[in-house]
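Notes follow the structure.
As you look at this complex, bear in mind that one protein chain is not there, while each of the others sits in place.
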């Protein structure tokens, strides 16, 4: 079996989840890993039989036997590491988002470098690879609901994140809602013209100290005249709430939450069913595997990337506008010019 | 508007429910009522503006201005009153069952009298008129599930009945399962060849003193080779459980319970929805109205009776076999000969 | 039985629906009716046994034997008729909305007149009386979801209205979304500070000729910091889509649509269930009856009005701000000053 020789950069919370999926994929040959704190996880790497380890990702990138790299470091390093990897000619799979900068220039420079290097770049907007949302997407694209007019997304986290982590991965809009911007555009099939955002700290007022919010209500306006309504919360006590609905001229379809079980229990008080799956790990288990398999197919069989750097850049552009809308209290136009010369 | 001039016989628990429905039907002209305890409900009848009252139903039947009678007395009187009404040339709507006798002869004699009198007789197997089950029936008859092979009925009462009442209306098989025999045959569209019954007193062992049970498991075998599985309980703590499923060569359809509300409530423990409607009053509210309207149409417009005396007799015949199977522990054949000469 | 002696003004599309409910309520004594086209419905009124009829509602109001009036005329007459009725000392039940004016002054004057007259005024925001939404409301008020943070309403009509009718009852915001403004405030339990509206004609571009839209996406901001997200469409091909969700600090609850049936049908292709109830008649059947019973209790037993003139005025105020937001493309503040001196 032909294998894809790869390296992994970043073995924190998210990297660990990914690597366990990657070890189940026979077509992947993990040549080396790199993490700034690689010394502290030696025992775990021993157990996984991963011998080649670097503290500095540049050493990993320097290896000529590596064709592709998976970047799972914190968001604030993405621009730098993608650029370095592209310059070394590696195909790149990188966790979302492309950037947490509120300026577009950095990300655009990254995309230019990737283009010049001629390497493939996939961003890990995992929800595009979820079987539920993929089926919903396929139905919409097949015209089963006619012309899409309204997209509704409720996306609610199970609980607050530590402030320190927020500083490294971005606030609610850049870390979390970014997914919904991508999903809304993915489902509608058109670009976004305008964004209006209302946000508040209804759960943790101290988030204001770091300029973040915990609750958001958002309207996106699309090029085709349609709208998306998005609501976010950092704390849904009943689980990880992930629902998407698409309404159109000939029908409506929605992907409901996936529950812990299909059991119904009736007693003298009520009927009880189970809550939605509790975390992104459990909810998107299949999606995390699918997005990596999709990248492998793309590199090895040259099939198109399912979530490109351009897709990620557009989501970031909407996030930047959203941040400005949140601060100004007014709707903000989104530039839909051609991205790259 | 032409009206149907009618009398009502029996104003107990069930009669009161029916009369309140009947007062809402403009086509009904209630000429008189009769009940053995009519003196004790004078105030209530005053409030309903029902002036002509008899203690003896024979006096009511003697009125020549009455075209049709509704019989809501206890089961042990049905044979006698139907016969008397038919002899007086009245069209007859009678609560189910036709009879609680374990001999067929009495009921057959009733049917013969009705036939000779040339009057219409409808038995109140109300579930046939429930919009849910009617829709299910229509789907089955339209061939949407292909050839029906298996009927599954779960029919569970919310709670035990007083022993005194049971003596008057019959035990679990004659009062309750009788409905399921009729429903199973209605859905399958074929007659029943054999019945096997297991029963026990898992809730109230003192029911054995009056020869009754509170829990039943039943298999019916039909002429077309198909089966029905029926389970009954006298106490479902979560409400009045009424589910029917029909499985066939090209599909399956079922009517689930109707719930108190469509609310879903999620907290940190579980998702809670409402229980099934709690009683036959609430569950079959529309059916009770529909069956009377159907009878009116039948008398006034000569449309066929939707639940005939023959239908009721066949259900009774199955009940008689079921009672014998319960006692013997063996399957019992059901006679499917032509009913009447 | 003590009865409420009442008159009915307006017997068009909506009035006819109401009067059929009212005839089922024994506590109502319908003394007279009035309609500009009363001559054309004589046969129907004969059938209902309603003999006293006026072309001019002032004659009806002049009757001293009438204690209360029900106003079902088109919206553009509400201000005038409520004022006249209050001046004649009648208690008033009036279809929503209070007014379709984009100025507040007319409605405020009406409220002042009603207050001075000391009569009761109930507006027919029927959804408040729907058993589903009432149960949801009770759960929220009982604290079952903690502090309410997000209200989500999808409210979609089955089909477009004639342009002529729209001119008489108001466009999408004043006729339809008005309900959602009231529902959102009802559920959140706080007043609205700001409204942001995006609207388009995605279904019928000729609506632009009469200044109307067919699709809306709305964010309301509440005094408690929470948000409502509302989406409206004039044409949901699958039925009358009416869903309300309330999310809070300790949980979430929603009222899903009521379907035509509970049947599930499985064939080799898919599982099919029934669509939502198709029209406001069927969906809110119980609510239409409940709101009138509630008004009767209020007049006869002096219990508080469940939907007051002030409630209706606040909904109108939000609608006025919404109309301005739709036109300007910007969020618009809503005045939450004390309403009346």
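Letters A, B and C name the chains as they come in the text, with residue numbers starting at 1 for each one.
Note that contacts are C-beta pairs under 8 Å (C-beta built on N, C-alpha and C of every residue); 3 or more make two chains touch, one makes a residue touch a chain.
It should be emphasised that the depicted structure is a prediction, and the values quoted were computed from it without experimental measurement.
Participant: Quick check: which displayed chains does the absent chain contact?
Facilitator: Listed by label, the shown chains it touches are A, B, C.
Participant: Looking beyond the chains shown, say which of A:225, A:251, A:278 or A:329 touches the absent one.
Facilitator: Within the whole complex, the residue contacting the unshown chain is A:251.
Participant: Based on the whole complex, identify which of C:102, C:267, C:293 or C:308 touches the chain you can't see.
Facilitator: C:267
Participant: By the contact criterion defined above, which parts of subunit C meet the unshown chain? Give residue numbers in ascending order.
Facilitator: 237-239, 259, 266-276
Participant: Since one chain isn't shown, list which residues of subunit B touch it in the complete complex.
Facilitator: Interface residues of subunit B facing the absent chain: 147, 149-150, 152, 154, 156, 196, 198, 200, 202-203, 215, 217-219, 221, 225-229, 231, 233, 235-238, 241, 245, 247, 249-252, 329-331.
Participant: If you put the missing chain back, which residues of subunit A would it touch?
Facilitator: On the subunit A side, contact with the omitted chain comes from 1, 24, 47, 131-132, 135-136, 139, 144-145, 250-258, 261-268.
The definition used in the following text is that only the chains that are shown with their structure count from here on.
Participant: State the pair of chains with the top count of C-beta pairs in contact.
Facilitator: A-C
Participant: Round to the nearest whole Å and give the separation of the Cα centres of subunit A and subunit B.
Facilitator: 59
Participant: Let me have the rounded angstrom distance from the C-alpha centre of subunit B over to the C-alpha centre of subunit C, please.
Facilitator: 41
Participant: Going by the contact rule already set, what residues in subunit A reach two or more other chains?
Facilitator: Those would be 237-238.
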